[in-house]
Structures are given as C-alpha cells and as structure tokens.
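Let me begin by handing over the structure; questions about it come next.
Here the complex is missing a single protein chain, while all its other protein chains stay put.
So, chain A:
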C-alpha cells in the first residue's frame, strides 16, 4: 500500500505550479469568512468572541508582508463592518491604520521572531478593541471598559491559533496543482 503512494506523490508535483487565482484570492476570502463567522458561532449576550477578521488580517500581513496591499483594509473593512455591529466605517478606519503600523514595524524590524510578532499583534489587538469600544460609544452606546476585558484576553490568547490556521491556508495556497505547459 505504501509503495505506490510514495512514488505517486513526487510525480504529481513535477511540472506543476500553484494556481494564481487561488494564490491571490485565498487571503481575501479567508479574512472575509473570518469577519462573518463569529456571528454564527453563538448568539452572545456579551462581547466574548475575538474580532476574528482583524486577527486574520494581521496574521496574513505578518506571515506574508506585501501580499495584501496597504489599502486592503478598505474593502475588507467594509465587509467586516457589514456584519460586526460596529458603527459603519470603524473597521475601515482601524484596519487601514493597523496596516500602516504593520508596514512601519516591518520596515523598522526586518528580523522578527514569533515573540516579537505576537507582541506587535497584542499591541494592535488591545488598541483595536479599545478604539472599537470608543467608536461604538461615540455612536450612541455607553458600555464601560470592563466589558471588553474578557474579549481582550481571549483575543490575545487565540492569536497564535489564528496564525496556525493562516499558515495552513498558506500551504494550501501555494500547493502546486496546475499543470505547467
């Protein structure tokens, strides 16, 4: 059983390239799905789920700098705003700011390891959740700061998990399966 499978695998990889369509669309699609998904998981009576779309956005930009353009926060933020419940435009604003910050961090710190990336992400996540609360409160709500503490902890701890998912999707993205002519 093992013999033919082993020999079949390398052969299927020869003369093949990743599909450009999949390679370019998968980051956008996964971020949009992550924006919609938290709403479906649970009918929450408190903000307990991490802003998955934002975590995915930061993860993709950290794993593949330059794959998503700096202006990617504009279209992706619009999608997130349609489903997040925040005042419309808050994700567009905050995601675009985060993209610029990530770009600057990347230029200043060319050599990064997991810990520095996580620390940068923690800073961005905390700022994102606090500013989301501020924008929601300016738009009419009156939530107090302690409401978002559980969400912050959950988001910070789940960021490596999101990074793992992004890495797996990245492998799928670059799997060569289109036959080269």
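Everything below uses one rule, namely that contacts are C-beta pairs under 8 Å (C-beta built on N, C-alpha and C of every residue); 3 or more make two chains touch, one makes a residue touch a chain; residues count from 1.
The definition used in the following text is that contacts and distances are computed from a predicted model.
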Check: Considering the UniProt annotation of the chain absent from this complex, which name among "Type-4 uracil-DNA glycosylase", "ABC transporter substrate-binding protein", "Peptidase M16 domain-containing protein" or "Cell shape-determining protein MreC" applies?
Finding: "Cell shape-determining protein MreC"
Notebook entry, point to check: Which listed residue (A:23, A:36 or A:156) would be found touching the missing chain in the intact complex?
Noted result: A:36
Margin query: Which parts of chain A face the unshown chain closely enough to count as touching?
Written below: 36, 38-52, 65-66, 69-71, 73-74, 77, 81-97, 99-100, 103, 106-107, 110-113, 117, 132-133, 135-144, 146-148, 151
